[in-house]
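Report on one structure; see the data block that follows.
All protein chains but one are shown in place.
And then subunit A:
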Amino acid sequence: MLKNMLKATVFATTMTLAAGTFLTPAFAETVYNRGTAAESESVDPHKTSTVYEANVLRDLFQGLVMQDQKANLIPGAAESWTVSDDGTVYTFKLRKDGQWSDGSPVTADDFVYAFHRLEDPATGAEYASMLYPVKGAEDVNTKKGKPEDMGVKAIDASTLEITLKAPTPYFLEMLTHQATYPVSKASIEKLGADWIKPGNLVSNGAYTLAEWVPNDHMKLVKNPKFWDAATVKFDVVNYIPTEDRSSAMKRFEAGELDSYDDLPTEQLADLKTKFGDQIHVGPYLGTYYYAIKTDKAPWNNPELRNAISMAIDRDFIAEKVWQNSMLPGYSMVPPGIEGYTPAMAKFADMPQIDREDAAKKVLEKLGYTPDKPLKMEIRYNTSENHKNMAVAIQEQLKPLGVEVTLLNTDTKTHYSFLEQKGDYDLARAAWIADYKDPETFLGISRKASGNNYSNYNSPAYEAAMDKAAAAGGKPEERMKDLSEAERILVDDVGQIPLLYYSYHDIVSSKLHGFTDNVMDVHPSRFVSKD
């Protein structure tokens, strides 16, 4: 009996091993294990809002234009385009070889359908505003107009015409945003809500969605129908969310992740020593600022706002609180946009000690003394770094006789309070660029913007922004106008810019094509591994 069992075991083991040998593919597939700090919320381009899904969608879909590994604009689903002399009509010629992953051609109708769907109120797209420069788009989204009146037209299967309300020089940059990617009309009409499921999702990018286990991994496989599939190096890209940054570092060290898009910044100095050139830190288009209640006394006094802004030691905060993972900031638009010179606060070049003296004088002049101190509250959303930063500012302002109290709430409470224009003094906020243009940073301080938490309202600023918008067709003039508008905003201290963001990635030295850029954009199709 025992003998027979042993025989059977040996036979089964031999068969298994033999089968394994035969089943092993001749060429192992190349896999990119791409770590991310958070899970994607959705892979429907019209239902996404974070940079995490932007990375995934950049691999799955291809918009009319895309970004290369340096975040420069390159042709995407459109191989060329022309712009009318008045800057309002864009005519895109789609690639003849552009296909969906099911083999059907990508047509201008697909784009018309996608743009209508984005603006349809029933879709509930958070980024519907991305197409608001298009004629009639905002009206559709706000139920004042019909989709057929939108300025999006399929001239023929491969020609798409988009008409804008007014010249919008950053329109092409806006089209790099995932909200403007096409979706397959045929697939959605056939499958309804299930069109988005792995295996069903028809996409036109370098990869297709094979699996998605929330909080574990999202598996993308190479799309053989992609027009440039021959240059795509990885057969599989696994997006692996690893929320715990310290665990992510260990997973990277153990080779479970090839790259990770965040770092435990409090350990940055040690990580640099340990991982050397594999740590990538550099300027990223994002501004960390404090909103300030400009329509409430005493904050309606620009002189007082400037004194407080001046007294904050940004170098100390960037170095000690953020371990140099953020850079000191003196303008709302961070550096890094080609052709644009940010307008810096006038005190940017003053030594910190002189700034504090100047601030003290202003406070005294305004009647704030140790006996009658200025009292203010800083609100921030939950995060150890936001807290440390507020505490540092509290300490920095104390010698000037300013009594700062801190109020911490969770993110939803914080932004709901700001959105409802609650009563506050200073509040933590940030803005990350959706597209590479100063307008994305300056627009939030306009009177009508929902993100104008400071309630900043300056006719001079509005006029300067309008002037820049009118100079749409002349890029150099427009950039100059925008910089002048920013000068007004910064001198007025409509917001208090404090830091510029930086990207901080860890990238295996075996990876190639993961090129540093201010948008921290790294399409997998350009990345390869030794």
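One rule holds in what follows: contacts are C-beta pairs under 8 Å (C-beta built on N, C-alpha and C of every residue); 3 or more make two chains touch, one makes a residue touch a chain; residues count from 1.
What we mean here is this: contacts and distances are computed from a predicted model.
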{"item": "Undisplayed chain, where the name is taken from the UniProt record, one of \"NADH dehydrogenase subunit E\", \"Glycolate oxidase subunit GlcD\", \"ABC transporter permease subunit\" or \"PTS system IIB component (L-Asc family)\"", "value": "\"ABC transporter permease subunit\""}
{"item": "Options A:Lys250, A:Lys296, A:Lys320 or A:Lys346, residue touching the unrepresented chain", "value": "A:Lys250"}
{"item": "Contact partner of the left-out chain, one of A:Lys93, A:Lys165 or A:His217", "value": "A:His217"}
{"item": "Contact with the hidden chain (one of A:Val152, A:Val362 or A:Ala429)", "value": "A:Ala429"}
{"item": "On subunit A, residues whose C-beta touches the chain left out of the figure", "value": "39, 41-44, 47, 49, 121-126, 128-129, 141-142, 196-197, 212-217, 240-244, 246-247, 250-251, 253-254, 256, 409-419, 429-431, 450-451, 453"}
